[in-house]
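With one protein chain withheld, the remaining protein chains of the complex are depicted in position.
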Amino acid sequence: MVAEPARDGSVQELENKQEWWWVAEKKRSKRLDYLRKAVWKKGALGGNYAPGIKLDLECATLFTDMWNFWKYDPIMMRRAKAIAHVLDNKTIFITDHAQLVGYFGSLPHTIMWRVDGASMVNEEAYNEPGIMPEPEQESLEKVAKLNDYWAGQTAVDKVARILDPEDAVKFLSGAIGWGAPSSAYGYSGKDYEYLFAGKRGFEDIIEDIEAAIEKAEEKTVGVPGPEILDIYDRLQNWDAMILVLEAAMRHAKRYARLARTMAENFETDDKRKEELLRLARTCEQVPAKSPRNLQESFQYDHFVQMFARVEAHEGAWPARPDYYHGPYYDKDVNIDKTLTKEEALDLVGEFMIRAYEVGGFAPRWAREGLQGITGTWVWTLGGVNKDGTDACNDLTIAFLQAARLVRVSNPTFGFRWHPKVKDEVMRECFECIRHGLGYPSMRNDPLLVQNAMHWHGHPLEEARTWVHQACMSPCPTTKNGVQPMRMASATANCAKMVEYALHNGYDHVVGMQMGPQTGEASSFTDFEQLFQAWTTQMQWLTNLLVRTVNLGRYKDPEFFGRPFLSGISQRSVESGLDVVSPVGDRGNCWITAFTWVENIDSLAAVKKLVFDEKKYTMEQLITALKANWDGYEQMRLDFVNNAPKWGNDDDYVDDIMIRCLQATARHSHVMKCPSGNNWPILPENVSGNIHYASIVGALPNGRRCGDALYDGGISPGPGLDKKGPTAVLASCGKIDHIADGRAFLLNQRLSPTQLAGEKGYQLWKAYIRTWADLGLDHVQFNMVSDETLRAAQKDPEKYSEVIVRVAGYSAHFVDISRKTQDNIIQRTVQGI
Amino acid sequence: MKCTECSYEAGVSSFRYLYNARIDASMTLRQCPQCQAWLAVDELAGEARQRVTDGDAPWGKSAGIEGLARDVAR
Partner (left out) sequence: MSTCAECKSFFVREEEPGQGDCVRRVVDPRQAYYQSKPVREDSSSSGCESFQKK
C-alpha cells in the first residue's frame, strides 16, 4: 500500500517521495496556483461531464438567430455574419489574476455547442443529463427549438444525404470506424508561417485580401470568358473573410474595454491595475496588428485558436509554441529584460491553462474515446529550423518547466528529437516524464521529416516546419502544406479486418454483412488463404472510410464553410477559395489505425496453432470464437500463451506485422485524397481500445468481446511483451518507419524507482539513443507505479492530480473509466 | 457457478461477462445477474473466487487476485 500523499511535507520531502502533484502546488506562483485551480474541467469523467458543467446556449442561440436572418446569403458569407454576431454579442469574462484572455463559450463553466454540426449530436445534447443550465425546463425548451430548426440542415445531415446508402449505413454502424465527414468537427492546422513567421496581424491580412479583390475585379470588368465566372464566388468569399476578421478584431477590443473598465472602476491593487491596463493594450494590439512581445504573441495565438473554435468544433490543437513565440521570449527576457524568467514562466503556464479550460460538447462515443479530455491538444516542441539547425530555444525549456508546475492533461507536448538536441533540453524532457506527466512523447525528427517527404511530397524546408496535426500525424504549417480539415474521420477499427476475414465479412456483433464475402474461414486450408481474405477486408474497410471522408471534404465548402480559417490561410487569402477546398492543398491525409496489433497477434496464432502445428482445426477455432471462447478456456489460453506475440523480437510474428503493413502501404498509394495524394495508415488508439471493447468480437489472439483491446499503435499487448524493452524496440525497429506508414505509436511503462536520480536520466537517455538508432518514430512513457495507480483507484480524491499517458494523449487518472485504468495498470513495467 | 455474495447459482455464461483481468490469465470479471455484484471468476474452474470492489484487492496484476486462478499461480 502506497503512503497517503503527504501534501504538507517540504518540497524536498515531496520530491523524495515522488509526489509530484504536491511538489507542483508548492513550487508554482500564487497566480498560477489560482488560475490552475480556477479551471472548470471540461473533459468527461469516463464518459460523463463533471457536476457544474453546462451547455452553452448563448452562443448557439446567437449563431442560429443570425444564420436564420441571412438565409439567402452564400454559405461563407452567411456563416461569417453568424460568427460575427456571436463575437459581437456573447458574454466575455476576465478571470482574477489572468494576463491572457479568451474563451469560446460565454462563461467559464460552459461547454460550446456546435449546433450546426450534426443533428444526431444535437439530439444527444438534449438527452445528456445534468448539463442544462438552470432553469432546466426552460433550457430544454430552448434546445428543442434549436434542434427543430437545425434538423436536416446541419453539415453532417447534408453529407449523409449524398453518401452511397450502403456506405452510409456501414459508416454509421459505429463498427468499423468513427468520425464525422465534415470540417464542422475535427481539427484544422493553422498557417503559422503566414501569421507568425510572416508577422501579419488581421489588418495586414485584410490589406492582402483587398489587393487580391482589386486584382480579381480587374478581370470581372474585362473581356468576358469562362475563366472569370468563378471569380464572382471568390469575391463573395473574400468579403466573408474580411467581415469575420473585422468581427474578430472588434471582439478583442471588447476585452480591452473590459480590462480598462476593471482597472479604472473596480481594481484597488496598483499592481493588478497595471496588469489590466497592459492586458488592455495587448488586446488593442492583437489580433489587429502583429505582436510586439511575448504576452501579445501568446494572446494572438490564443485568439486565433478561439475564433477557429467559434467557427467549428476543433478536437485538436496543432501548434508549435516554442518555435513561433520563442523570438519574443528571447527579446523580452534576454535582450530587453522587460520580463524576468519567473514572470515569463507565469505567462507560459497561463498559456497552457487557457488551452486546458477549452471544451465543447461531444457525443458519447467521442467522450468514451477521449476519456478525461476534450480533444488532443498535442503541442509540438523542439525540432529543427527550416535550414536543419536545432530549433530548441529558451522557450522550449520554459514550456517543459511550466508543464511541471501547472500539470495539465491538455495540452501535452510531442518533442521533436534529433541528434543535435542539447543535453539541458533532454533533461527537461526527462524531468516531465519522471514527474509522471506522460509527456512529452518523443518523436524522431529526421525520420519524420523524411516520412513527410516520402508520403506527401512536402519539400524539405516545409517538412521541417511540421507540427502534430492531432495526436501523432506530422503536418507542415505552410501555405500548401497546412491541412484545413480533420481527415481522421478515416479512423479505422482495424481489428475488424481479421474478424471479418474469419467470418466471411459478417459482423456477429452488429449482426449484418459488413465486408465482402471472402470465403468461409473454416474451409481455409493454408495461411495464405487467410492472409488474402485479410488483405481484401483491409482494402474494403479503408476504401469505405476514405471514400466517405473524401466526399465530405470535397463538399465541405458547399455544406459548411470556413470564413475565419480561410481568412488566416495564405492560400485562401490569395485564391478566394474556402481553405477546405482541395485546391492548393498538397494533401496530408492519414488513416488513424485503431486496434491494429490484434490483427498481427491473431494471424500469427492461427498460422502457428492451426496451419503449422495443426493442433486445432479452423472449424474448432471459428466455433470457439462464435462462442466468445465460453467453454473453450484451455484452448483460449493456448492461443494466448503458446502462440508468438508481437513485441518479443520473434521473427515469426514480426514478419506478419511487416507483411500486413506492407500490404496496407501498397494500398495507401492506390487510395487518393481529393488533392490526389496518398492515404498512409497511422496506428494509434487514443482510448478507442476501450470504446471498441464491446464492438469487436472474440479474436484468435485470445480476447473476448468485452475485453479492452491493446493500447494501440504498435504497442505490444499489455503484459504480452515478456522479453523486456530491448526486444520491444527490436520488434518495432523491423518496421520501416518511413515507407510502411505515416507514424507508429509506442507506449512504454518505466519504473519510477529505477529511473530516480542522475543514473535514471542516463539510463533513459541511452534508451532514447537506442530507440533512435533503431529508427522508431515515436515513444511515450508512463512513469507512475502500480502502487500509486491502485491507491488512486481506491482513493481518487487524494490522487486527483495523477496524470497518465493513455494513448496519443494524457489524462488525469481519476477521470478515465475503471476499464481504462485497469488497462493501463496491465501494461508491462519495463526495466531498462 | 455460485455467486459468492448472494449464492445465486447458474452456468458461467449466465453471469454477464465484463472483461478480463489480463489476457493471458483465466481470471475474468463477471456480474451476478441477481445481486449485480462484480465477481472474480476462474474460467478454467468455472468458479467465482471473490467479490471485486474498489479498494485494496479489486483485480489486475498487482491487485491481490493473482494466484486465485490455477494458471496464474503456476
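Each chain carries a letter (A and B) given by its place in the written order, and its residues are counted from 1.
Methods note: a residue touches a chain if its C-beta (ideal position, glycine included) is under 8 Å from a C-beta of that chain, and two chains touch if they have at least 3 such contacts.
Quick caveat, the model's predicted, so the values are computed rather than measured.
Asker: List the shown chains that the missing chain touches in the full complex.
Answerer: When the full complex is considered, the omitted chain touches A.
Asker: Which of A:Trp70, A:Phe93 or A:Tyr554 sits in contact with the chain that's absent?
Answerer: Selected residue, touching the omitted chain: A:Phe93.
Asker: Determine which one of A:Val39, A:Val421 or A:Met671 touches the chain that has been left out.
Answerer: With A:Val39, A:Val421 or A:Met671 as choices, the missing chain is touched by A:Val39.
Asker: Which chain A residues touch the hidden chain?
Answerer: 34, 37-40, 52, 88-96, 107-109, 254, 257-258, 261-262, 265-266
Note that only the chains that are shown with their structure count from here on.
Asker: Note which residues of chain A are touching chain B in the complex, please.
Answerer: So the residues of chain A touching chain B come out as 1, 628, 630-631, 633-634, 637, 640-641, 693, 701-708, 717-720, 786-787, 790, 793-794, 819, 822, 825-826.
Asker: In their shared complex, at which residues does chain B touch chain A?
Answerer: Chain B reaches chain A through residues 12-13, 17-20, 22-24, 26, 28, 43-44, 54-56, 58-63, 71.
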